[in-house]
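One structure follows; several queries about it will come next.
Of the protein chains in this complex, one is absent; all others appear in place.
To keep things simple, chains are lettered A, B and C as they appear, and every chain counts its residues starting from 1.
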Amino acid sequence: MVNILYFASFREMLGQADEQLPAEHKTVSELIAELASRGDNWKQALQDNTNLQIAVNHDVASRETTIKSGDEIAFFPPVTGG
Amino acid sequence: MVNILYFASFREMLGQADEQLPAEHKTVSELIAELASRGDNWKQALQDNTNLQIAVNHDVASRETTIKSGDEIAFFPPVTGG
Amino acid sequence: MSNTATDYPFIKIQEADFDLTEENARLRAGHKDIGAVVSFVGTVRDINEGDQVSILELEHYPGMTEKALEKIRLEAHDRWSLEASVIIHRVGKMYPTDQIVLVAVASRHRENAFHAAHFIMDYLKTNAPFWKKETLPNGEVRWVDSRVSDKEAEQRWAQ
Partner (left out) sequence: MSNTATDYPFIKIQEADFDLTEENARLRAGHKDIGAVVSFVGTVRDINEGDQVSILELEHYPGMTEKALEKIRLEAHDRWSLEASVIIHRVGKMYPTDQIVLVAVASRHRENAFHAAHFIMDYLKTNAPFWKKETLPNGEVRWVDSRVSDKEAEQRWAQ
């Protein structure tokens, strides 16, 4: 299982903050494709979003990153702190 | 009369902080020549000192500045604040 | 996966406000060879994108935030000769004129402290997982968009 987190506008748009899924051995891109099949809001937030930010285990990651068991994958929009 | 001030190492080297002199219509350069005739420490601090800083009425001035009655002329070494 | 405060003693994420004098004293404690301290404080403006702002709410990604800020802080220590630095970022609800973020850097000479503090802020803006949501006087709530100018500011430090 892996832990998936959604932040800020994504959390609101997708209606959830986190979930657990079996996604080992997939790439982030494959996970996104799976999530995008849930509906338009998922497709729009994750798959069609050129500004999508991805982190795996608290480090910036890309769609090519491969997921291991126990990983924490986070999806969020561009950051606006400071 | 004009008011003449000496600061920092100059005040110590020349043994005084200020004095009043009749120096109207002179240039700063002429005033310096007059003061330099008082002795070696004066000549060294004011006339032979390429780092000499001059202010007239609280503004940076040069040896060419002409002095008016009531002016405040200050001589000091390069500044080291902050 | 979660970080404790002791993992990153020079990074603080907190709801509480901070005191500049106190944080400067803490930063400088134990260092005698400091000649310059540059402190940057980001504050809530009452206007953004031309609209009045009543409330600003800061969300973050606990764990990743601390790690990202520490990485930026250490990068600054790599690039410039610094004696100490600290980053404090508030989260939760804030109001116009409130303090949001503090970046304080101490060094022997001022040049390094100025550059490092500016660098940390520019990187923080685009590399630390914080998101701002603002409430307008009419009750409208919106997420703040990231700024192209912030990305450009970061890229000026590219080596």
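Quick notes on this one:
Throughout what follows, a residue touches a chain if its C-beta (ideal position, glycine included) is under 8 Å from a C-beta of that chain, and two chains touch if they have at least 3 such contacts.
Note that the structure is predicted; figures quoted are calculated from it, not measured.
The chain not shown here is in contact, across the full complex, with B, C. Considering B:S9, B:S37 or B:S62, the position touching the chain not shown turns out to be B:S9 (whole complex).
Mapped onto chain B, contacts with the missing chain fall at residues 5, 7-9, 51, 53, 55, 57-60, 72, 74, 76-82. Residues touching the missing chain, restricted to chain C, are 19-22, 24, 28, 32-47, 96-97, 108, 110-111, 113-114, 117-118, 121, 153 (touch as defined at the top).
The rule is short, and it goes like this: only the chains that are shown with their structure count from here on.
Chain A and chain C have CA centres that are 26 Å apart. Here the CA centre of chain A is 73 Å from the CA centre of chain B.
Looking at chain B, no residue sits in touch with two or more other chains.
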